[in-house]
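What you see is the complex with one protein chain gone and the rest in place.
Naming follows writing order (A, B and C), and every chain is counted from residue 1.
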Amino acid sequence: MKNTFGNQISLTLFGESHGEAIGCVIDGLPAGVNVDLELIKKRLSKRRPSEKCDTPRVEMDNFQILSGTFNGKTTGTPLAIVIPNENTKSKDYSYGKARPSHADYTAYVKYHGYEDFRGGGHFSGRVTAALVAAGAIFEAMLENVGVKIGTHILSLGGVYDRNFENISRDIDTVKEMTFPVLSDIKEKMMEKIEEAREAKDSLGGILETAVYGVPAGVGEPWFDSLESVLSHALFSIGGIKGVEFGSGFELASMRGSQANDQFFVENGTVKTKTNHSGGINGGISNGMPITIRCAVKPTPSISKEQETVDFINNENASIEIKGRHDPAIVRRASVVVDSVCALVVADMLATKFGTDFFVK
Amino acid sequence: MKNTFGNQISLTLFGESHGEAIGCVIDGLPAGVNVDLELIKKRLSKRRPSEKCDTPRVEMDNFQILSGTFNGKTTGTPLAIVIPNENTKSKDYSYGKARPSHADYTAYVKYHGYEDFRGGGHFSGRVTAALVAAGAIFEAMLENVGVKIGTHILSLGGVYDRNFENISRDIDTVKEMTFPVLSDIKEKMMEKIEEAREAKDSLGGILETAVYGVPAGVGEPWFDSLESVLSHALFSIGGIKGVEFGSGFELASMRGSQANDQFFVENGTVKTKTNHSGGINGGISNGMPITIRCAVKPTPSISKEQETVDFINNENASIEIKGRHDPAIVRRASVVVDSVCALVVADMLATKFGTDFFVK
Amino acid sequence: MKNTFGNQISLTLFGESHGEAIGCVIDGLPAGVNVDLELIKKRLSKRRPSEKCDTPRVEMDNFQILSGTFNGKTTGTPLAIVIPNENTKSKDYSYGKARPSHADYTAYVKYHGYEDFRGGGHFSGRVTAALVAAGAIFEAMLENVGVKIGTHILSLGGVYDRNFENISRDIDTVKEMTFPVLSDIKEKMMEKIEEAREAKDSLGGILETAVYGVPAGVGEPWFDSLESVLSHALFSIGGIKGVEFGSGFELASMRGSQANDQFFVENGTVKTKTNHSGGINGGISNGMPITIRCAVKPTPSISKEQETVDFINNENASIEIKGRHDPAIVRRASVVVDSVCALVVADMLATKFGTDFFVK
Partner (left out) sequence: MKNTFGNQISLTLFGESHGEAIGCVIDGLPAGVNVDLELIKKRLSKRRPSEKCDTPRVEMDNFQILSGTFNGKTTGTPLAIVIPNENTKSKDYSYGKARPSHADYTAYVKYHGYEDFRGGGHFSGRVTAALVAAGAIFEAMLENVGVKIGTHILSLGGVYDRNFENISRDIDTVKEMTFPVLSDIKEKMMEKIEEAREAKDSLGGILETAVYGVPAGVGEPWFDSLESVLSHALFSIGGIKGVEFGSGFELASMRGSQANDQFFVENGTVKTKTNHSGGINGGISNGMPITIRCAVKPTPSISKEQETVDFINNENASIEIKGRHDPAIVRRASVVVDSVCALVVADMLATKFGTDFFVK
């Protein structure tokens, strides 16, 4: 449904980069969930430009909750979050020249020239702040039922982090980091970003996410398999062009005897020896951690001159993108990925166990 | 919605491997579309085991259309297709030992032991026959508006096909092939499959799909971005564990200046020089071919003995899977991928242009 | 979604009056519910023409369940029911002259002449047989949790039945009756029907329905208020042109002090002294019986000559409807009303309490 996502618990997103505000409405929340304003601030701050690798455009994200809470807890009715836009420099943007690999041209075709093009409009990464604020609310709900989610930068500019190992502990670790990596590679990655910035260029990367604590039996195949719904939400994040679960594309070159995750019982609990399936069999959770990797393309906004078209005059043109941009959005995207995964997992749990599951 | 997918045009899937029949109901079809029974048969036959690399269980797929057509054309009301099951050898299956990386255990947990486990039940690849029959109807609709879809085996057992080049012609080529490859590698791939079969093992592979002719401006971001909806449908196919668009995971190691697709105008039409974005910018088609790659895991049914659990008694066990299985489902999955892509693209076009777009 | 209805539990309807078959697919059923074939037959038989007031076209409704059951219980995967059409006399129908107050003309406009017009096609009451078969499955689920539903003919041809009084008992009574009335008025109503038939005319009526045993707290306002979702389903039944809850239209001429249902506690349970609200406050059940009345228009198929148009030639015409028709569909509609109410209530309970609520 366009800008609404979710079944039992759903989120409706609105806003443009340089409009009045961005925000979202969350519906289907159970009543009685703590709304932790400090946690929302913390998660927004993780998404906010802060490292020197980020854009210098900083917004304070002074969010306001307009409805759906009472005495610090959810009421069960729609919770609307509004985050005003500030620090917008609309004059940096002109209209008509399509920034390559941006949505300028496609938005023009779809919206017939009526789109708010300033700063990328509704297609701006700015809009993800609303997802992150919402994610903090889902995070608290999930914690109540023993589920937690974390993402780290698996690769950036040719520098690789180690994979998740002790998943529960690793999630706790990366959750608290502004630049979430599991090994000592932050500086190397930062160097690569700095190199790209100096070259008026940008970098992509891979994010690896783990969801810990989802009980076996969650997922609604065929079409609402866990992979289906997670990928749906993840591919809605701008810049994500690949999603894989478990060993993903590597599975294509494995034999069944290598790829299959053999089961065993440990202290009465069914587990698998390996987790090439990423915790999902037949679209349903098997109780092992759910593991996901997302390919994030390089920020398309680069300062180098590029060839393009002027779509108003339908003629060839060249463009030098001004303005303030991140040479790599991978770091900032990590908490957005956490947030949409939290929405999906909360929704799926509510579908199986009913609305009140999180507050029992 | 579990077993229903699509907005304007939707498909509801039903059936189990060893039940009476499998089938589907397609709703939202425009009235007046030709229902080409020969094309349905042809597509079903492409999915059917036929090559020596496939399972020896062959079903004739004597489908019946129960509703929604009149005088050989769609009526605009729901079109129900039923395909009876035949040649089922239920005695090959016993219950309680989870086949590794199959849905046996997760189905048991989700359905509390009431699932029809025979032959994988609702999780069987058998169910995809209904998708393929439906796909043939979408294919005809899409052809009316200049859209076509094709899939080839990009890799299998370490053997690689070339990528799509002349996409329109390549689609025409692979569409007619039972073993769809663009270069002369069928025999090498078949050898690899035969090796795996002899080793009581199985192989995975990568399918590459192209959608040609989608006009710019199609897609419903945020959440119904083209990537979101395509991946949702694709990940509902059993065995697909990775989906990427355009250059996908490769983009993660590229710089923006390499990854960006620069625009140009040719004969009044906006195009891009490269297509790393896979025809999609900001979740909306840009008029270039949409390119998708899916990672297909090795068939989990292998004859080798494997360790597992007996989930009824909650104890460790070992399993030797009997029965008739494909050492690689990649070939057969290709037409399933075509079919779900056709559903998504038809639905998206109907959303933008209205129900009657395909018959104008 | 056109021919699919429901959120957690949904039903997809297909078929035309004179096509191969009609049927439905039910999705989201919990696993482990008894599928009582005898109850399905009984309900279908209640809908079937049997009384002398009905059409002489009788079909045996030899339904088949194609999927979703195993060992007599639901599996939790989609349950498809198919009911073949028999005894179709298509030659009774000609095309082009719109039967007044039928869907002939509107279907022609919507489907551009491709509709299967025979016997009313997809708009035929015949299609409701699939709803009734499904209703029997919901009925069994609801009984497991103490909910039951019954409908009686409140008025027909100017003859009035008494209202529900002891609702639990009255439901039990009317459920078993082919001609469901609470007082001794069947013969009077039958006389009115016979008079209408002799006059080549037809009659409408009012159905009154009660749902007993829904706990307080069920309903999903704003938009999925209990009244909203029930009316949505009820108005999809052909011929229903009015729906009211509790005292309905009478409330418009009452004062608040008369209309308000004052609460009291009895044996620890909150009840209301009156039930003008029909068991629903603010779109949410209050624990009292839910009461609904539906206005059923007279069967539009009458033998009297009527003026109309020939929509193919776009000219005035006259029509004498041949064929076999019910002078009043009110009796047969009663079990259809029960069935769609059962779908809605089951879906709403699953939304609140989770999928497995019915089998706990």
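Here, contacts are C-beta pairs under 8 Å (C-beta built on N, C-alpha and C of every residue); 3 or more make two chains touch, one makes a residue touch a chain.
Note that the coordinates shown come from a computational prediction; the quantities given were computed from them, not determined experimentally.
From the options C:74, C:151 or C:286, the residue with contact to the unseen chain in the full assembly is C:286.
Note that of C:30, C:150, C:205 or C:354, the residue touching the chain absent from this view is C:205. Interface note: of C:9, C:40 or C:233, the residue touching the hidden chain in the full complex is C:233.
Even with one chain removed from view, chain C keeps its contact list with that chain: residues 1-5, 7, 13, 98, 100-103, 105-107, 109-110, 122-123, 127, 155, 157-158, 196, 199, 201-206, 216-225, 227-229, 231-233, 235-236, 238, 240-265, 268, 270, 272-273, 276-278, 280-287, 295-302, 304, 306-309, 311, 314-316. Taking the complete complex into account, residues 1-4, 7, 10, 12-16, 19-23, 25, 27-28, 31-32, 64-70, 73-80, 82, 110-116, 121-122, 356, 359 of chain A touch the chain not shown. Residue positions on chain B in contact with the hidden chain: 7-8, 351-357, in rising order.
Please note the rule applied: only the chains that are shown with their structure count from here on.
Distance from chain C peaks, on a Cα-centroid basis, for A. At the centre of the protein atoms shown, by the Cα-centroid criterion, sits B.
Chain A and chain B, compared by their mean Cα positions, are separated by 26 Å. Between chain B and chain C, the centres computed from C-alpha atoms are 38 Å apart. Residue positions 7 of chain A each touch two or more of the other chains.
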